[in-house]
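To start, I am sharing the structure in question, which I have written as structure tokens.
Only a single protein chain was left out; the remaining protein chains are all shown in position.
Chain IDs A and B follow the sequence of writing; residue 1 opens each chain.
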Amino acid sequence: MTDAREPLLQVRNLQLHYRTRRGTARAVDGVDLDVGRNEALVVLGESGSGKSSLAKALMRLLPRNLARFSGGVTLGGDDLMAMDDEHFRREVQWNRVSMVMQAAMNALNPVVRVGEQVAEPLRVHRGWSKDAAMERVVETFATVGVSRDFVTRYPFELSGGMRQRVVLAMALVTEPDLVILDEPTSALDVLTQASIMNVLKRIKREQGTSFILITHDVATSSELADRVALMYAGQIVEQSDARDFFHDPAHPYSKLLMDSVPRLHQSEPPGYIPGEPPDLIEPPTGCRFADRCPSRFGRCSEDPPAFELDGDRRVRCWLHEEGTDHDG
Amino acid sequence: MTAEEPLLQATNLHTWFELRQWGFLRVGSVRAVDGVNFELGRGESVAFVGESGCGKSSLARTLLGLHKPTHGDVIFEGEHLSELKGEARRQYLARVGYVQQDPFGALPPFMDVRRLLSEPLIIHGVTDRDERERRIRKVLEEVRLTQVDEILPKFPHMLSGGQQQRVVIARALLLEPAMLIADEPVSMLDASVRVEILNLLRRIQQERELTLAFITHDLSTVRHYADRIFVMYAGRVVEQAPVERLLDNPQHPYTCALLAAIADVDADNALEERAVPDGEPPSLLHPPEGCRFHPRCPQAMAGLCDRQDPPLFEPEAGHYSACWLQDPERG
Partner (left out) sequence: MNRWMQGLRELKGYPSAVGGLGIILFLVALSVYTVITIPYSEALDRWRGGEHWQMHPVNAGPVWADRLLGGNLPQTRVVESENAEVREAPFEGGKQVRIPLTFEYDNEGFPSELNLFLNQKGTQQEAFVRLTWHTPSGEAIPLGGQRVSEESRISISQNRALEGRLGMVPHVGLFAGDSDPADPEAERGEYRLTIDAMLFDPTAELEADLAVYGRVHGLAGTDYQRRDLMLALMWGTPVALAFGLLAAVGTTITTLVIAATGVWFRGWVDALIQRLTEVNMILPMLPILVMVGTLYSTSIWLMLGVVIALGIFSAGIKTYRAMLLPIREAPYIEAARAYGAGNARIILRYMIPRILPVLIPTFVTLIPTFVFLEASLAVLGLGDPQLPTWGKVLNDAQEQSALYNGFYYWVVAPAVLLMLTGLGFAMFGFALDRVFNPRLRTQ
């Protein structure tokens, strides 16, 4: 499934740091990623590990207190980092890459009809006429499972699940190559969650869209994932094929994480990862997971690079030093 | 369920909220809890499961005396909650602890931990400062906040989500309750600490022999933390059974749908779509006639399910289901 993959998005050594009162917070600290065409990459990680920051860095939605933004990003061969902001906004944002922000369903403008809000990217970024845009909106609503009657409704008239679908429609309406979804279902019920995941699966199958799905919910992530990247304290500690990650995680953190996933039909209770993630302001030197790692050993006081393993895996852990040809 | 007298009984409990327009025009009633009956034994852990808006929190608040039931009553240790007044009511509140969903919101942001933990004790007449300090320290250790001296002077925003929820649990335990009601105690927490908090609750429940009623919409965790499960739909309990039986042999079509929607992690999940019932949970203002699940039920029987409300059947001992499919006389 991943062999014939043609890279759509390539990210190399991406850095996004924030200025804060206490110092520089390194929310994204040297991230490498690849997303192929029609591939879904799931970014997992606990709260505060920098998942949303990574998404915002890719969309160039940078806050005012930016301290550093650097690295290499190419999309379909185009160097995005070389584009100026204006060019990026016109050519890339929404047109080729779109995003559903975390908690976006609560951020809909309460006084504008949802149809008009969904049409906005078309009208603003593409300059479409109102009628053409509305026609497209109705199509997109059908794709995500929202009845066309809802086009003229206001956000408060919709349930949470419907609002989330509307937000999803807004990201899809421009038919982008890549859609970034930041926690799209975490506030929703199981049934709604499952039906939204169904919608995503269908879009991926029928429209060949690529996804970056950000979540901390491993079980939900398995509904869409082709590949998994696990973030920890601003870095990606493991990047593997979904099958490998779910059934044979390589990084000690991945192992603990997979162990903590509750399973409906499992007789022993799930485990948990003791301790807390490190501060992003002055992250510890050496392996950032060392404090909580059960397999810690001497080497771990040095910062592990990402070792490349068989089957297109990258693992930032000294335990995997042997299985490597060269450092990443 | 248990031979001895139950700790808490809900009898035909209804909690309706009157919906008014312009402050006085009655539009109708939101039937958040609409005829719920159950008994909770001492030292039992039960889970209430259901979709958002099905009335789980309203039920919890009614049990806590925060909402007056519209009909029916809660009977706790033989006493009717609606008849408790003044001091007796306060005593009841001390006997039932409450853990809320949002740990940060549940803690007054302008009080430090020492202060906010002193509050329940002060309200319940523990005037001696040293006595309060002693009890606070004891309970903080019980919830595994062992660096007590570090925690006590902190304000809620200085604590991590997991620590905040531990403080909330500590507060609920301070007054030595007989029962804990936890409303989605981990849904706002990071996945990595959820299991820890659930383990903590389960451990305390067993050590203290508490009755624990916890509300969740995550069926995948309940197996290890509950003895019995109540599945709620549109203000009612539609299925009720010991945890294993319910998970392994669900009877009600709604429970089956819930279980089918849950993914056990597997890379193959991505390959096919899940069967999800159409539609949305019904309006509690105008619930559907007959079985409330019938508009979404794949097995709905025309002429029966849309006309007549199914009673609770007992297909096997201790396993109840409100669905005509389980009607022993049906065929």
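Here are some notes:
Operating definition for what follows: a residue touches a chain if its C-beta (ideal position, glycine included) is under 8 Å from a C-beta of that chain, and two chains touch if they have at least 3 such contacts.
This is a predicted model, so every value here is computed, not measured.
Here one chain is not drawn; of B:105, B:279 or B:318, the residue touching it is B:105. Of the listed residues B:175, B:247 or B:263, the one in contact with the hidden chain in the full complex is B:175. What chain B contributes to its contact with the hidden chain is residues 61, 64-66, 89-90, 93-94, 96-98, 100-102, 105-110, 112, 119-120, 123-124, 153, 155, 168, 171, 175.
Convention: only the chains that are shown with their structure count from here on.
The touching residues of chain A, when paired with chain B in their complex, are 40, 46-47, 159-162, 188-195, 197-198, 201-202, 216-220, 222-226, 241-243, 246-247, 257-258, 260-266, 269-274, 276. Interface residues of chain B, counted against chain A in their complex, comprise 51-52, 160-162, 190-196, 199, 217-221, 223-224, 247-248, 257-259, 261-267, 269-270, 272-274, 276-277, 280.
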